[in-house]
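With one protein chain held back, the other chains of the complex are shown just where they sit.
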Amino acid sequence: MDFTYTILIPLIPLAVFLLLGFNYVKIKPAVSGWIGSAGLFSSFVLSYYTAYKYFFEVGKVDGVYQQFVHKWRWMSFTDTLQIDMGVMIDQISVMMLVVVSTISFMAHLYSRGYMKGDPGYTRFFAFLSLFTFSMMGLVLATNLFQIYIFWELVGVSSFLLIGFYYTKPSAVAAAKKAFIVTRFADLGFLIGILIMGYYAGTFDFLTLNDIDGPVISNWASTSFMGLSVFTLALMLIFMGGAGKSAMFPLHIWLPDAMEGPTPVSALIHAATMVVAGVFLVARLFPMYFFVEDGYALNLVMWVGAISSLFAAIIALTQNDIKRVLAFSTMSQIGYMMLALGVSGYDGHDGLGYMASMFHLFTHAMFKALLFLGAGSVIHAVHSNYLKDMGGLRKYMPITSITFLIAALSISGFPGFAGFFSKDEILVAAFEHNKIIYVITVIVAGLTAFYMFRLYFGIFWGKDKKYEHAPHESPMSMTIPMMFLAFMSIATGYIHFSEYVTADRMPFEAHLNYPLAAIAVSVGLLGIILAYVFYKKPTNLPDKVSSSFGNLYKWAYDKFYIDEIYMFVTKEIIFKRISAPFAWFDRHIVDGAMNLIGNSTVSASKEIKGMQSGKVQDYAFAFVAGVVILAMIFIYNWII
Amino acid sequence: MIQGISIYEILTVTTLLFFIGVYGFLTRKNLITMLLSIELILNASAINFVVINKYLFPDALQGVYFSIFIIAVAAAEAALAIAIIINLYKLITSVEVEDTEIMKY
Partner (left out) sequence: MERVLFYILALIMIVFAVKAVSSRKMLRSVIYLLFVLMGIAGIYFLVDYTFLAAIQLAVYAGGVIVLIIFSVLLVHHIELRLDVASKRSQILAGVLSVVGAGLTLFTIWTYKFNPVENYNAIDVATIGKGLLSYGDGGFILPFEVISVLLVAVMIGAIVIAKGKRLEQ
């Protein structure tokens, strides 16, 4: 089967970006919205067509999903080390195509309403298309280098979109923060890629991931500081993934990134770009699993578990609804990471891998929906803070209902998509590591609580008097929300284990009823607690939070991670390390250069008097020179 | 050649003329008088050509030709120099060397 046409899926948004970007001034906002959405719609259709073709017609040969690669040589360094550009069609890339195109298309449709009247309307759509192009290129990448290029491109588009309101200082600061933090993480990624390229002699995923291939079977051949170099490379690559996916301790940019427009948060910072780290680990999963018996994978697991618990605790205390959702995203991505971490490879052992991808898929739908819902609410009340909201269900019925569906889904309520994917993760964790399992259950309860705190806080709670009565958002915004609400339920019923598996062979996965029952009851407990606390305005939450004392304060201040970063960068790096270097540079290096320059200048000041401009002085020097030369010659003759 | 006069005596005279011209060029402060010194230097060397031709190679005429050319070039140089001096005088109403130092550093 020829999947070459899939190259169009990223290229159409690129064309749209160029069209909108170059004619930014000329195109009318209404037109640019339509162009952007139409471009995305064609990518969306192509993605679904590809998914249908791949999963139902040609993908499976003898019960094994095939990997289709179409690539073109781009640069060749040595006979073994080359860089290609191309498309790679396999289970996870097709799945990601579906996710990205769906969410991106919905975000485009939604933005047509949300961004209406914004002076940067065309620019916004251009950037959205740029992002979609980069993300599609990322998921279709055939080798590490290509993925790195698109990795940076999504970083740039994320930077541009976070800083979209560039007149707002906080947005500019957030954009810079996101870019610098992820760039710092990408430094690790790049070093990892280079180590990998040096020792494996290839960047190609097919060769790297070949479980009988030279790389995986020879992982022990070279070691450094007691670890295989491949383990080190994988850990460094994971550092890049952790930066993009906002894993602890590189998560600090994600909450601030909520300064961007809400559709951007939904598309980039909830559903697609932030799961790039998960995708990267999944893309290299055979390597992570087989090299040094999954040493690097353990790191993935623990980082995922810690991040998910950490973020869930912080999410309990935040008052900005978008920040709650941001920490919730971080927590859920931690889930996906730990699911990858506990996964095996063959057959049913690969449950964690499948669960992670499943959760990625469902999470993209309901988290995007939550963000769109939050955007709709923010659009109505012009505030991000819970204290300005309450009783909105009467004004915004559609938003209220879709938000409830998404909240139930993320809380793992039976029958909703989140329930199914989360259950698989819990099963995988339970089978692998009990401590991780306990963490996941706790996080499930916390997730349910903070989600319903949000839901009750926004749509129930106190009956607030609004100066301007809030009204339901326009159709352009509610239709994507309704579609995503449908997806938040329907995607749970896909038998994911038949489509996306670690060893590319389908297997049967069943609900584990005892574990599901525990998770659901913990989730229900969270929902009931939230109901008691926030359904009616009471002083109960304040009492509880004050009883937690310092812990509440720490969580509210995000455990001072930002302050620690500030301390490390400002006090230690800038003051103790950079300042001496700067001093050295300014005084010794520059000083030496200045000395050369200054001494030239002063020397020429001294001797420029000889250039007197008086012709007789020159003549005198000339005649004197001739006489002296003549004397020398005559002296030589006489001797 | 001149009866009773050796080439050494003539060359001595021309040498003295030459260095008197050099002295004048170095000490005069007026452009026209400097020009006079240059004429002196040129003529001293022209005599040398002629005398050496006459005393050492009487059958050849190269020294004579060179003298003719020197005279022609000297005339040309004098004409140009005077044109420049006159123009300079029109510009700065002075032909003193001190006033023509704008080309210094």
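Quick notes on this one:
Order as written gives the chain letters A and B; numbering starts at 1 within each chain.
As a convention for this text, a contact is a pair of C-beta atoms (placed from the backbone, for glycine too) under 8 Å apart; a residue touches a chain by one contact, two chains touch by 3 or more.
A quick note: this is a predicted structure, and the numbers were derived from the prediction, not measured.
Across the interface with the omitted chain, chain A contributes residues 616, 620, 623-624, 626-627, 630-631, 634. Taking the complete complex into account, residues 1-13, 15-24, 26-30, 32-33, 35-37, 39-40, 43, 46-47, 50-51, 54-58, 60-62, 64-65, 67-69, 71-76, 78-80, 82-87, 89-91, 95-96 of chain B touch the chain not shown.
One rule holds in what follows: only the chains that are shown with their structure count from here on.
Partner chain B is touched in their complex by these residues of chain A: 608-609, 611-616, 619-620, 623. Of all residues in chain B, only 22, 25-27, 34, 97-98, 100-105 touch chain A in the complex they form.
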